[in-house]
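Note that one protein chain is taken out, while the other chains of the complex remain in position.
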Amino acid sequence: MEFLVQLVLNGIVIGSIYALVGLGFVIIYKSSSILNFAQGEFLLLGAYLCLAIFNTAHVPFAAAFVLALAFSVVLGIGMERLLLRPMIGEPVISVIMLTLGLSSVLKAVVQGIWGTDTRPYPELFPTTPIQIGPLPVSQGYLYSVASVCILLVLFSLFFKYTRAGIAMRATAFSQQVALSMGISVKHIFALAWSIAAVVSTVGGVLLGGVRGGVDGSLAFFGLKVIPVVILGGLDSVLGAIVGGLVMGILENLSGGYLDPLVGGGVKEVAPFVALVAILTFKPYGLFGKVKIERV
Amino acid sequence: MRCGDFRETYAEDMAIFETAFSRRLLAVFLVVLATVPLYATSYWLDVMNRTLIAIVAATGLNILTGFTGQISLGNAAFLAVGAYSTAFLGGRLHLPFLLVMPLAGLLTALVGMVFGVPSLRLKGLYLAVATLAAHFVVEFTVTHWDAVTGGVNGISVPPPRLGALELDNDRRIFWLALPLTVFMLFFAKNLFRTKVGKAFIAIRDQDISAEVMGVNVFKHKLLAFGVSSFYVGVAGSLLAYQAKIISPENFPITVAIDQLGMIIIGGLGSILGSIFGAVFITMLPEVLRLATAAIAGQSPALADLFAPLKVGLFGLAIVLFLLFEPDGMAARWHSIRNYWKLYPFSY
Partner (left out) sequence: MKTARSTGMALAALAAFAAAEARAQEIKVGGIFDLTGITSDVGKPFAQGVRDAVQWTNENGGINGKKINLNGSDYGYKKPEAVALYKRLVEDEKVVMIQGWGTGDTEALKETVTKDRMPFFSASFSAHLTDPAKTPYNYFVGPTYSDALRAWMRWVKADWKDKTRNPRVAFFYGDNPYGKSPIEAGRQFGKEIGVDVVAEEVLPGIVQDATSQLLDMKQKGADYAFTQVTTPNFTAVLRDARKLGLTTRFGTNLWGIGELLIAVAKEFSEGVVGAVPNPPFGENVPGMAKLVAFHQKNHPTDAHDTNYVRGWSYVMVWSEALKRADKAGKLNGEGIRAALESMKDFDTGGLSPPVTYTPADHRPTTLVPLYEVKGGKLVRLQTDEEPRKPEWLGL
């Protein structure tokens, strides 16, 4: 019984990180209907940038963090300006491919500048774990759960009540109608991508702090989180959170119970199998908006 | 070269080669290509074999994604199924080669159709992710089904045997692969002159209207998955024979992404595009290798950058093509050809 509880708790903790990364996907999708396959690389770039600023400029980590956030805002705007604007109106497969190409380019840039070595991260959180029930949890994970909750509340309010948020939803629904209503679609895209880049940087730094170091494998988080956002529904913030938690728990349960039976590897494949199963009943994810097609 | 468009019958309109000149030109090109193994080094033969395999696989993917509009990230998985089927049927069951390759293709087609079932309900991004799931499921199966696939250690593939002749080096494999590739390309080109092929295109353009017009959308979607997977399975079979030792590492997700890149750069919905894209993407790392080797004398630091450059250039090529030539190299080729067709009267 204790084993089960520990696995579930660990799943919630890991799932909160997935949810954080998933938020980045959802924000971009919610405003521009693009699934950004380069999100994992945003994470990677954010983590490395922060570390690089910290190491070379010798400023306190908090300052390096804020600077990295500023850089990522610029990066987001730059991406949008250079790459996404010409792709308005192109078929979805072209945009998917563009983000895949972008992910390769970003990965190469990171590898070219910083190499493939594991770079140690400074200790961001006190190392003594906190006991939650039967499971000791490292404080870093608790910080990530906390930040996910804060961001969830922030973004839900943002999309529901602020002008910019509503404008984003309108743009996602129909760009042409939004334009005719006087919404600057270009500005909305830039805003969406900057927010997503910022969220990714936060996620990347958190992950770096929790794992104690960064290396190229951070980018794989992007691929891992895609089933999370699909499960939750690509355009639902709540879906990203719920999807993240569900996937985290599912991963840990299958890892704890099925891995020893099969000899490993189930932990990686279980989320995808569950995803396909759920998609057969809910083709737009748990909380996603159902698209009604008209000819 | 003729100047202008002169088609007077339906047969002429549907012809693959408009003029006898282009037919003869292609024949000459193929003959020249067939003589390459006589003077190429084994390294370049390896590159050419891999290119031919990529062409077949990209054509398969194009049938599914370019012509039928079903985005699929499962190509690496289907390659794996084709390759491992070949290894198992040829290596463990010792079936003759002429039986193994078509069987491997059929097996892959079946698996492809199974993974095509979600296409009934899912579209666009959701279907892409479902095929991504298919990739991981196949990867897991291959890594853990030790009895059939040899697990992580991989499995060796006995060379194909035609009577007394064993095709155990790249040169002989090339002489097998070339006519096979040409045949499959022609078959694909012809497919889209038939009712089935046109149904595929109709589904891509507007599947609801297609259904209304009487096209059985689900059946044709499954068929598209099946035909496409057959092609990819045959490519996988060739890959197994060429690589001689296969393991799960031969089929990472980057292979599927590369092939998607091939058809996008080459041109969606175009057989010629598959050829261009496959050649481009396969040759890119080789050209890069030659370039860095040439520069390595002056600046060894650049040579260290070879690995990230390879990845980065691939991504950059995709991004640039999508921004500036979204219809792909085939479209550019056609526009250049049309310009010369009407020269000097083009307007």
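Should a chain be cited, it is by its letter among A and B, assigned in written order, with residues numbered from 1 in that chain.
One rule holds in what follows: a residue touches a chain if its C-beta (ideal position, glycine included) is under 8 Å from a C-beta of that chain, and two chains touch if they have at least 3 such contacts.
Note that the structure is a prediction, hence the values are computed from the model and not measured.
S.K.: Sort through A:Q6, A:S104, A:Q175 or A:S200 and give me the one touching the missing partner chain.
M.R.: Touches the omitted chain: A:Q6.
S.K.: Any idea which of A:S32, A:S94 or A:Q111 touches the chain not displayed?
M.R.: A:Q111
S.K.: Quick one: say which of B:G154, B:G197, B:G233 or B:G277 touches the chain that got left out.
M.R.: B:G154
S.K.: State which residues belonging to chain B touch the missing partner chain.
M.R.: 41-43, 46, 143, 152-154, 156, 243-245, 247, 249-250, 304, 306-308
S.K.: Identify the residues of chain A touching the omitted chain, counting contacts across the whole complex.
M.R.: On the chain A side, contact with the omitted chain comes from 3, 6-7, 10, 14, 111, 116-118, 120, 127, 129, 135-138, 211-213, 215, 217, 220-221, 251-252, 255-256, 259-260, 263-265, 267-268.
Methods note: only the chains that are shown with their structure count from here on.
S.K.: For chain A and chain B, let me know how many angstrom lie between their CA-based centres, rounded off.
M.R.: That pair's centroid distance is 32 Å.
S.K.: Would you mind writing out the residues of chain A in touch with chain B in their complex?
M.R.: Those residues of chain A that touch chain B are 35, 83, 86-87, 90, 92-94, 96-98, 100-109, 111-112, 223, 226-227, 230, 234, 262-263, 265-266, 268-269, 272-273, 275-276, 279-280, 283-285, 293, 295.
S.K.: Provide the residue numbers of chain B that touch chain A in the complex, in ascending order.
M.R.: 65, 71, 118, 121-122, 124-126, 128-130, 132-134, 136-137, 139-140, 143-144, 206, 208-209, 212, 253, 257, 260-261, 264, 268, 305, 307-319, 322-323, 326
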